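Since the structure comes first, as structure tokens, the remarks are kept for the end.
Shown here: the complex without one of its protein chains, the others still in place.
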Amino acid sequence: MLAHVLEGADIRTTNSVAEVAAAHAQKRTLWVDLEERTPETEALLADTFKLHPLVIEDIWGDRSLPKIEDFDAYLYLIVHGVKQGSGRRIELLELDLVLGQTFVITYQHESRGAHACREDLARSPKLLKKGAVWLAHALLDHLVDHYLPLVDAFDGELVIIEREIPDKAGLPEGRALLHRLFGLRRVVHEIRQVAVHQRELLLRLSRGEFDEIPPEAVPFFRDVYDHFARFTAVVDGYREMLSSTVEAYLSVQSNRMNEVMKTLTLISTVMLPITFIAGVYGMNFEHMPELRWPYGYAFALGLMVLVTAASVVFFKRRRWL
Amino acid sequence: MLAHVLEGADIRTTNSVAEVAAAHAQKRTLWVDLEERTPETEALLADTFKLHPLVIEDIWGDRSLPKIEDFDAYLYLIVHGVKQGSGRRIELLELDLVLGQTFVITYQHESRGAHACREDLARSPKLLKKGAVWLAHALLDHLVDHYLPLVDAFDGELVIIEREIPDKAGLPEGRALLHRLFGLRRVVHEIRQVAVHQRELLLRLSRGEFDEIPPEAVPFFRDVYDHFARFTAVVDGYREMLSSTVEAYLSVQSNRMNEVMKTLTLISTVMLPITFIAGVYGMNFEHMPELRWPYGYAFALGLMVLVTAASVVFFKRRRWL
Amino acid sequence: MLAHVLEGADIRTTNSVAEVAAAHAQKRTLWVDLEERTPETEALLADTFKLHPLVIEDIWGDRSLPKIEDFDAYLYLIVHGVKQGSGRRIELLELDLVLGQTFVITYQHESRGAHACREDLARSPKLLKKGAVWLAHALLDHLVDHYLPLVDAFDGELVIIEREIPDKAGLPEGRALLHRLFGLRRVVHEIRQVAVHQRELLLRLSRGEFDEIPPEAVPFFRDVYDHFARFTAVVDGYREMLSSTVEAYLSVQSNRMNEVMKTLTLISTVMLPITFIAGVYGMNFEHMPELRWPYGYAFALGLMVLVTAASVVFFKRRRWL
Amino acid sequence: MLAHVLEGADIRTTNSVAEVAAAHAQKRTLWVDLEERTPETEALLADTFKLHPLVIEDIWGDRSLPKIEDFDAYLYLIVHGVKQGSGRRIELLELDLVLGQTFVITYQHESRGAHACREDLARSPKLLKKGAVWLAHALLDHLVDHYLPLVDAFDGELVIIEREIPDKAGLPEGRALLHRLFGLRRVVHEIRQVAVHQRELLLRLSRGEFDEIPPEAVPFFRDVYDHFARFTAVVDGYREMLSSTVEAYLSVQSNRMNEVMKTLTLISTVMLPITFIAGVYGMNFEHMPELRWPYGYAFALGLMVLVTAASVVFFKRRRWL
Partner (left out) sequence: MLAHVLEGADIRTTNSVAEVAAAHAQKRTLWVDLEERTPETEALLADTFKLHPLVIEDIWGDRSLPKIEDFDAYLYLIVHGVKQGSGRRIELLELDLVLGQTFVITYQHESRGAHACREDLARSPKLLKKGAVWLAHALLDHLVDHYLPLVDAFDGELVIIEREIPDKAGLPEGRALLHRLFGLRRVVHEIRQVAVHQRELLLRLSRGEFDEIPPEAVPFFRDVYDHFARFTAVVDGYREMLSSTVEAYLSVQSNRMNEVMKTLTLISTVMLPITFIAGVYGMNFEHMPELRWPYGYAFALGLMVLVTAASVVFFKRRRWL
């Protein structure tokens, strides 16, 4: 646990539960950034901040969808940040946030994300001076800011795939391309499932329906909502583009298939008849006058050339060559 | 029939029709959990609780879609719970619920589900002390709670199918995969058909348009609605993912088809011409100079090698190899 | 023409134009069920009931879409009932309905449907005692009631088709299946075209915007609207299921095609090379040492077995066997 | 230019610019139906009716989308009528309409349409007596009335195509069918592009937001809007049906392809092995014991029959025969 307490114009950072409790008793503005579940922090949340037992349980637990709950003395939010992991993996970072009159309590499940977030926020501790709600706003703003670059990353990846389609679709390498396309789709699907609920949550925050958010702060939460709504709109456009790319892949593949089939048909149409001719003159009948002709062989070869020429003309006519 | 009657601070459980009638006459809060259609329960519903004959008929009957009906003295609801049966089968459990000022009457068609439900609810009989409407709320809350895990189950199944697609699509094993995909689709379709109406029903309950639901209970019904609306949103996202997976299956299958066709074309393009050459020199013309050449055989074999090489070069050029 | 006139507490049924005119003059509640276009009924509508000439024209005519028209003294409605004809044919039965203060005039174009309807309604003539609007409500309610079973019939048909897909898709029998699927689609399309307008018409009736419908009757028309809106929602879900089933058909067919192609490729890959070997040793060169080897024949056969084995291994590796 | 001027209870038709100017000065209700751009009509519009120069320019010009512009003294509308040309061609007929307090000015670009329109309207010149706005209403009503039959024409064409699909899909004749389907699609697309804007324009007219349209006329414009909105709804349903028909075409074609491929596979699976057997006994090895057997030939033929039978059994098992 790391707590940032406002003392006059300065911020004191502490990890002592007792100090936090004392500061809260003096109604000092403070931010408690939870790290590990210990009996002391447990007690702090329950006794000092008087959180509902179910909220405390939820903070430590893992939950799949964003939600907001309004209690008498505080708001409880579960929101999801996002982080580009190694490779093209996208990680959703759950952030638990309790916003009271004079305090903000946060918990991030994955320590890496929490660390990054803490650093970022350490640069603007003066937010605490304006009040707890402004810190909460900064946290959400920060969290939403990481979403938009994601789409750029997706779009970049998609542009690369699109560029490779004409060369690879329908070839064995193409399967990896398809794999990447459908991988992107699943990621987008997962982000959307979360984003739909998160957008609604942010909309409710931005409508001023909660006492914890004073009217003068509402436009700022509205701004956070606008950013996120824009993100979801862009993601929806991107999703359509993904479908279009899969379609492009399949049509190029189908085009290539056509060429393969035409080659096969061409080769068969030319080869089968002349092989048949050869077969005829390979028969062992005693009475086959052609076999004795002096120019029989030439005649057979000529016949073969003729048939080949006819096939080629036929294909030219049908525009298959 | 099993009735739970509130007596002071205690709950008395009885299956005597007379006791229920007496308790209702004293305006005691009670919950009647119907089990079998008997003349006594029939009479209880009609004479003691004064339910409309059509409602009594509907309670015992089977109806396909959720609905809500507002009578003067009570609300009549048909809602559907959900249960994961054996295998991947999903069962919809119809719950008939009559909510009066001081009583709740329920009937569940499938005894198994009713049993499970009764056990669950037995743990919180104190609800009755708060009033009949809170029991009704608990029943609906309980019922809705079973929906969300369903989607997780679906999603798990879908992830497994997705993982098997690259290996199985286009192979005979793939047909079972397709079967599972379309089975999931039908289940999702059926759940949605019900869910659309159930969501609207819950929305109406949560808007405070019914006298039976006092204003202080409305937010709690709103909560039930929120949960269910969230479920339907997640199901819609899931449905899109299902479509995308079917598409993935088909594109992998089509990719594999391309490879099969290329193999066929390759083998034909190489084999047909050289078989033709062999055919030519298998002809029985008396005057075929090559047949008498000392190196005729070697020449023929060389020709075959040449043609094969040309085909391979052709395929390499077209990037089919 | 068959008229039902309320006389005190009784219903008198007559087909005399004069009696109807007299009863109407006495402001008796009555229901005129038209059958054939005759000069007398023509005159009755124009002179006694003072219908607009265009309305009279419309009543006898055939019109493709539901509509509602509000005149000073009456409402004129065209609605469509539905009937399952022989086979899987669905017939839309147009019902013309004029609702005045004390009278209802109806006309159904197909006598069969009219007959069935009249019988049904004969059972509840007491409706007339409550007033003309309640009869109109009963007529609409009756008409809407026949829609929902339709979807069950569709769904049953669809379930049967779904069950036959794994066996028949891609086979000649499959074409009949496809035919049934697309037939269902057209029927659903036609019903929806009508239903969209009928739903809006019913919505307007249920909003109390017409004087002919007193406030106490509005909730009952609302109920009719609810039923019909529910029908259209279910039809929309069903339409999606139809699309999904067509897709299922095509994917199973495509899967089967893959198997066919693989069989062809397999047989060609095995047969073409060994046939080529046979061709080589069928050549007539004078100098072919193998032909004279004592074990030449065995060598050739061995070579063939080897090539076959190699092909099989190749296919096993590619998981095509 | 042809002008219809109301004089008392009569209509005087004139093509004198001076008369029109005089009539307008006396505030007589009149309708000016423009024909050709001449300096006199130009002057009439500018000086007598005081139209804005940009409006005059727009009237003579060609513009692709419907629009409405509200000026102080008049409304300027561009709307599109529709006409079925020869073959299946649909022509959009642009109608420019200026509606003032006492006058209507119209211009139709294609003289044929204008002619037809004038004839139609000549039958009801009494409209002018009610006022200019009622003439404008009649013009729009007339124009919208021609839309609905269009859909019937489309639907008829579609039904014909649907009926031909089972016979022609996948055959060379099928391409003409596809051509017709996609031609219909483009026409529907073009009509919709216009209809979307025209519907909004009519909606605005029917909302009473313009002074030129008195409250008592608003319901009639609402009626025009209703008709047009119904048309667009039907077109949307039709569009879906078109997609479904293309899909039907493709699935029948794919089904036929399957049959073709199965025939090929069948013929190859039977012929290739027995041809191979013939090839083996066509080899020229000196030591081939079978060649000398008295029943060698019969043995070979028997072997071929056996292989053929095995293939047939294999196909029967796979249900390909």
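Read from first to last, the chains carry the letters A, B, C and D; within each, the first residue is number 1.
As a convention for this text, a contact is a pair of C-beta atoms (placed from the backbone, for glycine too) under 8 Å apart; a residue touches a chain by one contact, two chains touch by 3 or more.
Predicted model, so just to flag it, every value in this text is computed and none were measured.
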| message | Of the residues A:Leu203, A:Val218, A:Ala248 or A:Val312, I need the one that contacts the missing chain. | response | A:Ala248
| Looking at the whole complex, which of D:Arg37, D:Arg89 or D:Arg175 touches the chain that is not displayed? | D:Arg175
| said: Among A:Pro66, A:Pro273 or A:Gly296, exactly one should touch the missing chain; which is it? | reply: A:Pro273
| said: Which parts of chain A face the unshown chain closely enough to count as touching? | reply: 152, 162, 166, 230, 233-234, 237, 240-241, 244, 247-248, 251-252, 254-255, 257-259, 261-262, 264-265, 268-269, 272-273, 275-276, 279-280, 282-288, 318-320
| field | Where the unshown chain meets chain D, residue by residue | value | 64-65, 167, 170-172, 174-175, 178-179, 182, 185-186, 189, 192-193, 196-197, 246, 249-250, 253-254, 256-257, 259-261, 263-264, 267-268, 271-272, 274-275, 278-279, 281-284, 288, 290-297, 300-301
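Here is the rule we use: only the chains that are shown with their structure count from here on.
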| message | As a teaching exercise, work out the groups of chains that remain connected by touching when chain B is ignored. | response | A | C, D
| field | Copy pair chain B, chain C: interface residue numbering same or different (half cut) | value | different
| note | Averaging C-alpha coordinates per chain, one finds the centres of chain A and chain C separated by a number of Å equal to 40
| message | Averaging over Cα atoms per chain, report the distance between chain B and chain C in Å. | response | 25
| query | So which bits of chain B are touching at least two other chains? | reply | 254, 257, 259, 261, 264, 268, 272, 275, 279, 282-284, 288
| Overall pattern in which the protein chains touch one another (line/ring/star/complete/other) | line
